[in-house]
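Only one protein chain is missing from this complex, and each of the others stays in its spot.
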Amino acid sequence: MSSPTNLHLYILAAPLVAAFVLNLLGRLSRRWVMPLTLGPLVFSTAGSLMLLARVLKEGGFSYTVGNWTPPYGIELLVDPLSAMMLVLISGIALTATFSALPWVEREHPGSEHLFFTLYLILIAGLMGLVLTADAFNLYVLLEITSITTYGLIAMGKGRAPLASFNYIIMGSIGACFYLLGIGYLYILTGSLNMADMAAIIKTLPQGPALATAFAFAIVGLWVKMAFFPLHGWLPNAYSLAPTAAGLLFAPLMTKVTIYLMIRVILNVFTPEYVFYSHPLVQSGVVWAAAIAIVCASSLALGQRDLRRMLTYILIAEVGYMVGGFWLANSQGMTGAILHIFNDAVMTLCLFLAAAAIASRTGSLSFDNLKGLYRTMPVTMAAFTVGAFSIIGVPPTCGFFSKWYLLQGAVQAGQWGFLAALLFSSLVNAIMFFRIIELAYFTDDGEAHHGGHHHGDDHHAPVAEAPLPMLAPLVVTAAALLVIGLGTGPIVSAIRLTLPKFL
Amino acid sequence: MIDWLHPSFLFLLGAVLVALLPARIRMAAAVLVPLAAFFVIVNLPLGNGLQYQLFGFDLTLLRVDKLSKAFGYVFTINAFAAGIFALHLKTRVEPVAALTYIGASIGAVFAGDLISLYLFWEVMAIASTFLILARGTERSYQSAFRYVMIHLLGGLMLLAGILLQIKATGSVAFDPFAIRDLPTYLILIGFLVNAAAPPLSAWLSDAYPEATVTGGVVLTAYTTKTAVYTLIRGFAGWEILMVVGCVMALYGIIYAILENDMRRILAYSIINQVGFMVTGVGIGTAMALNGAVAHAFCHIIYKALLWMSAGAVLQLTGKSKCTDLGGLYKTMPLTLIFGCIGALAISSFPGFSGYTSKPMIIEAGVHGGFYWVWLVLELASAGVFLHAGIKFPYFVFFAKDSGMRPGEAPPHMLVAMAFLSFICIFLGVYPQPLYAILPFEVNFHPYTFEHTLNQLQLLMFSALAFFMFLPMLKRTETISIDSDWFYRKGGQLFFTAADKLFNSINAQAEKLVAVELTAQVSRFFKQPGFLIQRQGVRLLAAVSGNRQQAEQMEAWLDARNRSGAYPIGIWVLLAVSILGIMSLLYLLIR
Partner (left out) sequence: MSKKSKPAAASVPTTPREFNWLDDPKNIRLVRNVFYAVLVLLVLPDFFMHKHTLFYSVEAWPGFYAVFGFISCVGIILVSKLLGYALKRSENYYD
């Protein structure tokens, strides 16, 4: 099946080309920064929506780059799932950029063009990742996204370069593992095209080479998605990164990596091999995910800084998705994929709220959150919606994906995973209600506490967050409700991608 | 079109409106919404409506029959009265939270399947928490925290039960549960948490008195009565509920007598009264269920009336403890009268609504041959008069002179109380409209001479006992510990024991100053690796006896932890180990 236009390429190319143009023009004048970042992202978002509409109506298609036929050429696969991921990436990138622009101006004056060059290449890389149907191309794009990420994190203050360095080491190990896995597969199958490899793998005996290939590939991806206990690099990397970079990483990076795991399992190694031939390992991984969820949630409980708490919640959410997918039944997989979308939006909402708060209070430690309801009502309202979504309160979208995961767990008889999900909801509720309580009802900024200074910066926030940060936040919070109510169509689109035998 | 308008949506829409309107019009909207909803409910045709698809199931948002309509009526009437009572409110949080809460309760009552029920259930829990938080005191925050935790826990049990039930039966129907196994018991527990059945009832007496004046009036009606509705719908005739109900009835009375805070007395009184309803559900006959519904109806009205009068006192005096109050009859006669009407109604005094509704349950127990149910409930009836009918008005309005001379309650509060008092008396004298909306045909005649005489004897001699033993009932400035002791104090003690156990040799000077379980857990998880390693080192020292080396190691661990300088190699090692494990697993294990 082919496509009438090259829209998907343009969507991918827009941020990429803009990155280079921005780097050149940005040196001349700062006025180029905003149009050259927002412009291509608007284009990409619109384009991916049109692409999605077309794919849902006419069906998916594949595209060979440069007309070099596979298995030598690189193939791109545009099916409902990748089209939806494309919409997700461009939409989130666009929304985050509105808030990122003022932050970069604040934190890296004079280097905006450098920052956004990396930023846009990262987005282009992510888009490429969801479209590619070639295993090695995947590695290349993975490295592209990783390297830009390392650079972006290193631009942060304080211990950020160290965090980036640790991330480089772990990230490279993860990517190398993946590469080695693909290398083994190449030796076994002689091809790098995913569909091709899948067909050949079906005919292979299940020997040590295949097992090693799979282990390398999967563990590599697990390191990159911060699946507990391989998560060590994430909290520091994401919380020390520049705020604008964190807005992009947190919602997208781990989710796209989970998407990659799903692609690799569905389209390369096939569920028969991964799940059904090794049911003990499959349930073992679900148990591991359950432990991941419990530990990450508990670790989040011990944090005293909002952004760090959110990164640990992120790690717990990875556990949800990995466990949900490895439940290997229709409900679980649907829940996991639905959760990719929902979690991306929820994470964006919370990180945007954190950024908005930080823009006025200067610090995100819990002491600085007192009485924010009065001074930043809209921000806190949006934060509350995001919190409800993470806890899983209907009608926000978080409830619906959690429901599918729970049903999948019941269907598979995985009680440990079920208990972990419920435990995590409770722990999330505790954490967020603590914050809501602090922000909504503690009287703050008693100016007549004469001589009672808290050392460094106890700024009483004086006003609501600036509009460029507030607008995307409100839109995202509203989206949580809209997506929640519109779960039906999203789920039907997801179901199109899952294997038919489920 | 008006046929299938969901009254719950009116409330939710109203909540949004209230959030946006300026202060003057805000409360007017809060009063008009329940009125409109009442008329919508009156016009709802019987049957199922508003069906939608979710998760692959056919769900029903609007299941209308006599049972749900009865609850719908009383919920909206109460909301109307509460709205009038709260006309003076200036804040936004309270009316929005209250309307959302009431709307979700109505939604739960009309839900035709388990999933819709669960959705509304969760919204109820969250919205009601804000009514407690709105008081703004330190105690109310902590109380609200415990409240929402217990309700989320109950909600999770409910969720687990629903999921298992769906798996077992394949359907989401919310009808009487025939099979008694794990899923239905889990659902039962979920419902009983909201019904405030001991030992899961401490949240009610903990949180309701900490709510605001107007918040308390709203809170008393919905959570517990929605739970009663769900019990009637799903668990009619489950004998265990008779036991639970009788325990609740007695439990509420005893704690109410011990209490000092007037709103806490009323809170325990709720448990007592809901106990009657739960017993009725347990008996399960048509008359018992009629009685439960009728009692729920009347209870909402007179309980709101009692909370309104207590609330008015709190509003005007700033005090709510019996030891601080007294002699208020001198300046608040109307509030006193309305309060007394409520008190007489709750005691089932002939002439008031409690007399035409609650005895139905007792009579159903008699017809069923449940001797001990009859005994306990009659006992409890006497006790109700004791703690709510007499104690409450006596200590608040009479007894000693507290010296306070607050004025009469503001007019809108009086109007609200008058409205509810009117209903209490009206239904006490002419119960036919109430009987007409009950789910089954009513064969009950409250006003036989003998019956009335017996009841009056029962009540008046209880009064005699009260006044004779008045010295023993002296109010003290105390609280009584309830089942929440386990998660309030118990957690502390548990960790102290565990700590001493693990550090027995080294005699820690570290004092665990934890107040809540979560604080302890979070402390541990702030630096779990370090704490575990340190513990390990100490154990090692205890075993080997090499104190000095252990201290050096500890200092080194501490320094390393402070600077966060864990070598990245540890993570790499972890990654490679997991790699090895996975490849072996995929190779060897089938």
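Of note:
A and B label the chains in the order they appear, each numbered from 1.
To be clear about the criterion, contacts are C-beta pairs under 8 Å (C-beta built on N, C-alpha and C of every residue); 3 or more make two chains touch, one makes a residue touch a chain.
What you see is a predicted model, and the numbers here were worked out from it, not measured in a lab.
For the omitted chain, the shown partners it touches in the full complex are B. Here the missing chain is touched by one residue of B:Thr60, B:Ser105, B:Asn290 or B:Gln455, and it is B:Gln455.
Taking the complete complex into account, B:Ala465 is the one of B:Ala465, B:Ile532, B:Ala555 or B:Val576 that touches the chain left out.
Although one chain is not drawn, the whole complex shows that of B:Tyr185, B:Phe398 or B:Phe426 it is B:Phe398 that touches it.
Interface note for the absent chain: among B:Lys66, B:Arg180 or B:Lys330, the touching residue is B:Lys330. Touch with the hidden chain on the side of subunit B covers residues 91, 134-139, 212-213, 253-254, 257-258, 315-318, 329-333, 366, 371, 374, 378-379, 382-383, 385-386, 398, 404-408, 450, 453-466, 469, 472-473, 476-482, 488-489.
Basically, only the chains that are shown with their structure count from here on.
Separating the CA-averaged centres of subunit A and subunit B is a span of 39 Å. Across the complex, subunit A is touched by residues 53-55, 119, 122-123, 126, 129, 133, 136, 141, 144-145, 148-149, 152-153, 156, 159-160, 163-164, 166-167, 518, 521-528, 566, 568, 570-572, 574-575, 578-580, 582-587, 589-590 of subunit B. By the touch rule above, subunit A contacts subunit B in their complex via residues 166, 169-170, 173-174, 177, 207-208, 210-212, 214-216, 218-219, 222-223, 229-230, 232-233, 277-281, 284, 298-299, 301-304, 388, 393-395, 399, 403-404, 406-407, 410-411, 418, 422, 425-426, 429-430, 433-434, 437, 440-441, 487-488.
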